[in-house]
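With one protein chain removed, the remaining protein chains of the complex are shown where they sit.
Residue numbering begins at 1 within each chain, and the chains themselves are lettered A, B and C in the order written.
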Amino acid sequence: MRTLEVAGEKCIGCRACSSICAPLHISLTDVGNRRTIAFPASCEEDCDLCLRACPTGAIAFGAGPGKPLTLEFELIPCSKCGKPFATREEMAFVLPKVSKVLGGEPDWKGLCPECRREESASGLRVAI
Amino acid sequence: MKEIFVRLDRCVGCHSCELACAVEHSRSKNIFEAISETPRPRRRLYVEYVMARKMPFLCRHCEDAPCVRACRTGALTQDPLTRIVTHNPDKCIGCWMCTMVCPYGVIGREWERRIALKCDRCPGREIPACVEACPTKALVFMEQEEFARLTRLEAAEEVAKSYRIAG
Amino acid sequence: MKVVPTICPYCGAGCPLGIKVSNGEAIGIEYITDHPLTKGALCPKGNAALEILYHPNRIRSPMVRERGGWREIGWDEALELLARRLMEVKEKHGPDALGFLSSAKATNEENYLFQKMARLLGTNNVDHCARLCHSPSVVGLRKALGSGTMTNPIPDLANSRCIFILGSNFAENHPIVSRWVLEAKDRGAFVIVADPRYTPTAQLANLYLPLRPGTNIALLNGMMAVILREGLADFQFIAQRTKGFEALRASLSDFSVEKASEITGLNPADIVTAARAYARSEASAIIYCMGVTQHATGTDNVLACANLALMCGQVGRPGTGLFPLRGQNNVQGASDMGALADLLPGYVPTTDDGGRRRLASLWGREDLPPKPGLTVVEMMEAAIEGKIKAMYIMGENPAVSDPKAGDTLKALEKLEFLAVQDLFLTETAQLAHLVLPVACWAEKSGSYTSTERRVQWSEKAVEPQGVLSDLEIIGLLGKKIGLWDKTFSPEEVLREIGLAIPAYRGITPERLKASTEGIFWPCPDQSHPGTPILHRDRFLTPDGKANFYPVSHQPPKEEPSLNFPLIMTTGRMVAHYNSGALSRNILPLSRYAPSLWVEINPQDAEEMGLVEGERVRISSPRGEVEAMVRISEKVIPGLIFLPFHFPGVNFLTLKELDPEARIPAYKVSACRVEKGGSHGV
Partner (left out) sequence: MGYEVLVRPERCISCYACEVACAREHGGLSNVWVLPQGVPILCRHCQNAACLEVCYTGALEQRDGEVIFHREKCTGCELCLLACPFGAIGLDGKRAYKCDLCSHRRQEGLMPACALTCPAGAISYSCVADFSHRKRGIAGLSWAMGYERRGK
């Protein structure tokens, strides 16, 4: 019996484990501004994809009698269109890295990808 | 504020401005050493040949500059007073958004680092290097009023000349 | 794997399209970069063209309609039935009880053979959809310049210094044209766009003229008045190469830019700017399209364009001329081939005894019927009156494309026999008694004539499955009826076309197959390189001189009224194509606009309390249709815009015909918009 031990405080609520899990044991659902990730207590598959996929190393395998775990995250709304697009934790994970490359926090950090596309297009459209 | 103005009828296409620009932006600021430097010093203005004319193209430091608006990382910033558009290579990610919107085609590429490269109006100098190097005074660095006056005087001179010919 | 060169099956620009074929199956599209028109470019429709080839909705077997629905039958049975029914009607009611609609989507060869069949059967009731888009160009430009076609090739636009665009939205309809207009603009050309709607084409303009719908003549006459007043006309050109200028001058003597401004609603200064720019530039071109032709005054509109071009001497040189952009890949060819009720192949009027007899002797007959036949819309009227009993429609969809669609449906339903030949079970095919499936463009060889008069060869890329090409069907049918005793290959028919039409004499299958860029007709002999620019030294009129025909503004046939306070205009959008048969079920295209929408000015929308995305009912005195609201500044207040790709739009349009060209007045009709469609918000 192999159980899944998820360190809730390390999880940033990204899609990695749920996307990579081919048999769909780990599920991710976005409803309104809430993201729910549900982990099963155990997993019989001969696979460690989720463990390797996790960006923060929050997943580990254990032997004990595990129990199902459900983590909830708040999705922050896009500052332009208001659509919830990422968890606070994800942005906290991403922003320092992005800031390192861009030499400072970008002013578009609160925008969802669609609105960033829109803003980039507006920037280009200035030429006309 | 002083601007770089172009008197197109005076440009002979000698490329002195381009050379001076590259040297000014080299580490050694010396033409003989600059040649062997890496990254290779590059010009930030361009002399083109259009409609049988030699034309120097350099950043116009436009009001409400499109390149600044298009820049997504804050690498390009415009001084609200001097209107000078400055490029910060540390913030530049090489996405070419500025190149794509520049109406004059004066944002080039720094070949080695693959990032944008543009005129900074020689911050350490009183007169930009290109203006100083121009042998025919096709490039001038002056206030807009001053330049307008210069053009007026030239026009007046021509009128006077034609009067003299007419007798 | 090999790349087979074909011609794009959508608009009239004639872009080349390479089909990647592997093991007899088309696996992709490749761009043909050495073509002078496109340099490899393709619009979204061209990019999605391959979807047609293996589309699940394609019909694959002939079908007859029976009480319980459709029954699949064999090819022999189908052709037997078609021949029998056509001949029955002919014997009982005479040949003029038959109606034939040819197709601007079919090759030159197919159109030639189709109209030959109709005429050998003894009727001139053969027409096609050129009637609905550019018949005024054919009539008007033939009167003025001697040829109803585009004068210069599209890439030649790059040499223009001023481009005047009137009633054309080529950025959406013929996207490749914008490449050359933009090229001209890069080289310093001044671009003027006159259109009631701020289209993507208008975005390219240096000067945009939002004129009221149906006031083209007033604008053009206003510009000419300015040109005459300021002495900008090319009097040398007028004296040497034209006739009738004094009459034009007299007709314009009491017209002024102020009057033009009053009628068109434009700023007089803008009209003056446009006039000066057009007249002064070294080379000015006029691009026009259905915003000019689809009016009850369509022919007059075209004549006004020709007057302006002739007055300024802007014809017959590189970068000048008139560019009527044709809508379908072979609408030019179908017209050249004589698939027109009043014109035989090579634009010989049916009433021209000499020309007609010459053609008759080529076809082994004494004579052909001299009386002009019925045009597209007239055929439908005759069907309602019971004068036309049977119709044979090749690849057209009149149920969607004809005006006042309520009448069209009535007409088609009343027919004793209707046979439709198409790729899909279109709205028209659903009313048919017999449906014949055909090969699409990639499944047959043949030549197409683009809007530029560029004749190009399209190669067969894949073998058709279960279907025959139009040419094979017509060949077999003619054989069954007894018109000829064999079937024909496209090459054979093209050689016969060369004998029938002088302008095609030098165009042989061998030459076409060997050239990547095609040949521009007129091409009088095999060593002739073709004629990209017409009217260089002389016009194609009998005496070689162009004619001025004074025209004056007439108000549209229908003005807004209390009950129908808005003006409705129709047009196309980039992702859809004509009656929609080739785009509405092509997913990569239809996803951009799955259903009908209507563009309304924010001011009107606010008055009616409409919101974006709401469903509304639009009605005119002739019918009604439901659409989704798009609020947009692109249309001026009082005007609404509907794309005509969806069934229903033409329930609203007007059937008034232009007196000469017989084109319906699609572009202006009165209507009203009401809240609430049957599907709610």
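Going forward, contacts are C-beta pairs under 8 Å (C-beta built on N, C-alpha and C of every residue); 3 or more make two chains touch, one makes a residue touch a chain.
These numbers come from a predicted model, not from an experiment.
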Touched by the hidden chain, which of the shown chains? A, B, C
Of C:R65, C:H93, C:R179 or C:R358, the residue touching the omitted chain is C:R179
Which of B:V23, B:M97 or B:A129 contacts the chain that the document leaves out: B:M97
Considering the complete complex, of B:R72, B:H87 or B:R121, the missing chain is touched by B:R72
Residue of C:P268, C:P349 or C:P588 in touch with the missing chain, whole complex considered: C:P588
Give me the chain C residues in contact with the hidden chain, please. 28-31, 33, 38, 40-44, 46-48, 50, 171-172, 175-176, 178-179, 182-183, 186-188, 200-201, 203-204, 574-575, 588-589, 592
Where does chain A touch the missing chain, residue by residue? 14-17, 19-20, 53, 55, 85-86, 90-91, 93-94, 97-98, 100-102, 106, 108, 111-118, 120-122, 124-125, 127-128
Extract the touching residues of chain B with respect to the undisplayed chain. 8-9, 46, 48, 50-51, 53, 55, 57, 72-73, 92-97, 99-109, 111, 113-115
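Note that in this section only the chains that are shown with their structure count from here on.
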Hey, how would you classify the chain contact layout here, line, ring, star, complete or other? other
Sites on chain C at which at least two other chains make contact: none
Counting only residues that touch at least 2 other chains, which ones in chain B make the list? none
Within their complex, chain A touches chain B through residues 101-104, 106-108, 119-120, 123-124, 126-127
Using the touch definition up top, name the residues of chain B that touch chain A in the complex. 66, 69-75, 88, 90-91, 93, 97, 100-103
